[in-house]
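Pasting in a structure now, in structure tokens, and then I'll have a few things to ask.
Every protein chain but one is kept in place in this view of the complex.
Take a look at subunit A:
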Amino acid sequence: MNRIKQLFREKKNILSIYYTAGYPNTGDTIQIAEALQKSGADILEIGFPYSDPVADGPVIQASSKQSLDQGMTLKLLFEQLKELRKNVTIPVLLMGYVNPVLQFGVEKFCEACAEVGVDGCIVPDLPMVEYEEFYKDCFEKHNLANVFLITPQTAEERIRKIDGLTNGFIYLLSSSATTGKNLEVGNTTEAYFSRIKGMDLKNPTMIGFGISDKQTFDKACSYANGAIIGTAFVKAISEGNLEENISNFMKKFKD
């Protein structure tokens, strides 16, 4: 069975960690994946870097730039990911912008994902209509989930449509913001999370953007199946010993 489906069936309070491939060093991609699994991450979102990441704040912009400057490419990433399933058994998604995928070739990209054991993708600037028309068949042929984002401004009808097209989970943005903004759960955010919870969607939901500590993580888990941490993790591994940084960071979320 599909790793993502199985995870959501079996587990609550799911912790998903985003990191940028090739950061802090080009060769770190697999080591980070293994260390994260060991210290309790439930899902990995591996970012393939892009030169113009418009949905990202300064931290992920900087990690993307450093990774690219050091020579990371989508091709190299797939080379590295051949080692992924030696030890990593949790679900893994690739996250990035559409242009590198287009240049790589959509069909070839999906094939490569399936070959190395990637379970799904998050491509924030790939619109739903384009996905439906040009990508969906290919994704489904290779058993890839495609995760869509929704924000407090996304209309109900559109959320229903997204729910129908998704076969992994739905990525709930705590607010319309670039990555790295802090989560402030005020009344309006709470109302939004409750509204989504009340919609009884077929897909599980994960809350992302601005989760940085145990408190915000727990809060998010009270409204969704789990939460996604990106910027805070990327910051935490920027310098020093990788294994130590990862295990210290992850301890904060497990007691």
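Keep in mind that, in the parts below, contacts are C-beta pairs under 8 Å (C-beta built on N, C-alpha and C of every residue); 3 or more make two chains touch, one makes a residue touch a chain; residues count from 1.
What we mean here is this: contacts and distances are computed from a predicted model.
Asks: Can you match the unshown chain of the complex to its UniProt protein name from these: "Tryptophan synthase beta chain", "Phenolic acid decarboxylase", "Cytochrome c domain-containing protein" or "ABC transporter ATP-binding protein"?
Replies: Answer from the UniProt record of the missing subunit chain: "Tryptophan synthase beta chain".
Asks: For the chain not shown, which residue from A:Q6, A:S176, A:S194 or A:S238 touches it across the whole complex?
Replies: Candidates A:Q6, A:S176, A:S194 or A:S238; residue touching the omitted chain: A:S176.
Asks: Among A:Q6, A:N87, A:Q103 or A:Q215, which one touches the chain that has been omitted from the display?
Replies: A:Q103
Asks: Which of A:E79, A:E115, A:E130 or A:E156 sits in contact with the chain that's absent?
Replies: A:E130
Asks: Which of A:I4, A:A21, A:A41 or A:L74 touches the chain that is not shown?
Replies: A:L74
Asks: Taking the full complex into account, what residues of subunit A touch the chain not shown?
Replies: Where subunit A meets the chain not shown: residues 50-55, 57, 61, 65, 68, 73-75, 97-104, 124-127, 129-130, 148-151, 153-155, 158, 173, 176-178, 181.
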